[in-house]
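Worksheet: one structure, shown below.
One chain of protein is taken out of this complex; the other chains stay put.
Per-chain residue numbering starts at 1, and chain names A, B and C are given in the order in which the chains are listed.
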């Protein structure tokens, strides 16, 4: 379905070549100062044509707010928004239409619907993400103002080129239990301090000068070869209150993973120590508790990535998403036509050789949507519980100690 | 929330020490032959105490069907089912109750609810998964009978010990574009042919004798050290029709990832070539089409893992889930009490040193639930579309060619 | 929330004075011929300014399709649509702003959101229904083409003036069990044959010349008195297949009632014999079965209104909705300001003295949306069940007899 969320809900519409793409954002808290400019910033970060690493199409992607605000303040009612498609020309038939692009949605959309948009990727086009980025920008503004929540994503790998600190270089000796450096000091510092401004200094959005430079070369090599290359995006969400995430089926990481894997071209999601963490024994992987300055419990390490038992614990939430190499490439591919006839397809036009830099604001948007939705649900519970008469006589194993978590 | 699914819906209840755990399974197709025995098989595979690798508690886990069937046939109405908790004793207070277990749900549940079950993991206990496994067994039976769908999961790593074929040994030279062996012939053969019978020959549920043996040693080492170790589970779903998965937010892999990441202790999910695939250029990663014997299109390779553009393409769907090392360990841990007082916690009792062998049927169950739910939604669309008058005059780029996908 | 439906889903946005009102229609079957003209017809029937009985504002209400179709055919993807608000002027402050209009949403919206649109009814404005009427027109087109389903609504009362056949004139003797004429031959004939063309011959949309004439006089009297008057709308849905409606919580009439009671100004809903039917003993009220020409069972009477046990039985579905007198009137009302100061409010501007004629297409739209959503769910079940192996050995009390319901 085209709707995500329970209390903060985003519904999107739009194909690559129809009149417009857009969204209805339902459940935004009332009384939030909001103008198109708040949304435009992230839309522009998502926009193609920002450097020679991305597709040269220049689409302005100006957002038009339709409803839900008056005098720059949200009314609590649904926010309709849209971005016009500049290119709405009907598609001319071409020989390449005989071929479903390998690993693209051409074939599966036709299998699903029995009909498909004549050109571009239709609904599977990356233009669909415009509505999400807009919705995410709204969620983000609320989260920032009400909770000081910060969300920053960055490119952590392109092809085989990885941001140093995110990859373990630990012993591959299977009997060596020494904890790996997946959570190196450098990485923990990075996720604690990284800002969008820092990220945007680099055309690759990888905030590490040397690595970024190598990534650029890698992307240019793909481009020159009429090929494409994938990569990963890492993101951090800071200042999220503890207690978010709904057991059982809507654990925080399940909702977050769902949202991330709904972004086109994603093939994997991991949170905290992720797959590498599965190799670390519990005694090393567990995050010991410690009293924080504000009197609440924190953890000295953060292998958990801010989530324990499916519920946030107040520490930084960080995660990584894998994006495959774009399916549309210009070099010839031996494949078959829709009717099964073998042949060679050479896609025309210019295509993004690597999508991860542009995926950064999309990841941030989906993260903001998930956090706000879960926050609204948990707030409802806490408010409800706070109205009940105080309990007495429960054993200490069932309740919070008096002097903890007072805040 | 405790409900998963749209048309095939599972709602679970139950903590570790309450009267029973169970589920309501809503939306099961009517007319399916179903008895408790169909469910018991998978419940027994999930059960602890199956070997010396798992926790020695022996719980019979007998399922009691409450409703939804008569004379061994489903009525289409909700299927209530429950498994009694053998151990319902009230928890005696102990000193360990002062400590939230590091990286366990103790602390976060208290933050979420302001109250928690006095003992065990409460709702975060693995016993909650009983309801899911039961629901999955029902879904599976339907999928097998109606579509011949097969779902098999197996352990692909324990700690640093990996099933050979699932790990890339390709060049780490970042300019080397040669495709890696993540999709080795051996691995493709494995996912095409592996059966539960084969998997269950091994106490580790890793269907590779030598690797399994090393995994056993690794688990025993963790056990002896009063420590724990994580691992990964790989699963395959065969014979899924093309067209499943709902753009945009409920792509097949998003729904599948959501389901898998809702299993306790999971930290990562990847489908098809996954994270490794992000390093492979599009020209190598794309799966070329070819006409299959039944006239439909298939692909010669399967880096996509059976899903393209969020929609199944009819090829084998395979994916991998990472499970962290269990948080509950018996060796002493320096940590803090609920009130922030530093100290050392040594958890009593016997705990699973490694959960991945027991996670296998849970992964299979969640996979079955996702597939059936998506299948019901897509069937609805296909049936609806089939009742419309035939269209004419559409350009060939919008419709299926006459002689393809006829089946 | 601003979304209705499970598989056919409508999400609306828009206030009375924002840039546009619109909707996203998700889950429309692919391959349906659809243009703006299909939608415009019903939008125009909803439009004010059609006669001297309604508000004289003339808004063109032209619909703009944004997505989801190509070359006049639905793609199965979400259909975005919008209608521009002609009057987007910022509201000038006036003394009447001090007063919440009695029985209007002014006060409750402010209580709900803590903020409200400065003018008109904001989100509670009848303009919100534009999105629903558009969505309903799409659903209707499908239902007509695929099932021959017909939906016709008409005005059955204005104030105390009732369409003769819909009101019981039976004995009020409480011991008199004779069945009443709520289901008179005349009424049954009416619901079997009434068409929109016939309904639209009357400015009141009450298809009974004499009654319509009296209704006109009643509305004019309200208008002249700067007052307003309520009424009821009756609707029929013909050719709905048996088996729609989901036990338990989503019974057909529950879903239908929900949809109807979501229309502004509604205060009541009844299906079939409704409230009057509660006075008729079971022996008279039960609808006897009879074999129809097509071999399936029908009923000789239809007190049930086409629904039994929450599930459609294939007979005509008819129901009635009560609309209160519009709250906004121009005559002075003694009331209180927002701050509690007593005073007199005289609303300016021209307002609909009676909304029921314009409510007719809205009722039809909501009915179509409900039917299509329930149809898609039931189709999914039937398709799923049809793929299972045939059962044998069940007692005759559990299964359909061979020679019945064969169609």
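Everything below uses one rule, namely that a residue touches a chain if its C-beta (ideal position, glycine included) is under 8 Å from a C-beta of that chain, and two chains touch if they have at least 3 such contacts.
Please read all numbers here as calculations on a predicted model, not as lab measurements.
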{"item": "Listed residues A:142, A:269 or A:289, member touching the removed chain", "value": "A:142"}
{"item": "Option touching the unshown chain, where A:159, A:247, A:326 or A:357 are the choices", "value": "A:247"}
{"item": "Residue of C:29, C:78 or C:257 in touch with the missing chain, whole complex considered", "value": "C:257"}
{"item": "Contact partner of the left-out chain, one of C:40, C:85, C:313 or C:380", "value": "C:313"}
{"item": "Positions on subunit A where the hidden chain makes contact", "value": "6-7, 27, 29-33, 70-71, 73, 76-77, 142, 145-147, 247, 375-377, 379-385, 387-389, 391, 393-395, 398"}
{"item": "Residues of subunit B in contact with the chain not shown", "value": "1-3, 9, 11-15, 18-22, 24, 26-27, 30-31, 64-68, 70-71, 73, 75-80, 82, 112-118, 122-123"}
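The criterion applied here is as follows: only the chains that are shown with their structure count from here on.
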{"item": "Rigid-body rotation angle, subunit C and subunit B, from Cα fit (steps of 5°)", "value": "180"}
{"item": "Subunit A-subunit B separation of Cα centroids, rounded to whole Å", "value": "23"}
{"item": "Inter-centroid spacing, subunit C versus subunit B (mean Cα positions, whole Å)", "value": "44"}
{"item": "Whole-Å gap separating subunit A and subunit C, where each centre is the average of the chain's CA atoms", "value": "40"}
{"item": "Multi-partner residues of subunit C (each touching 2 or more other chains)", "value": "27, 30-31, 70-71, 73, 76-77"}
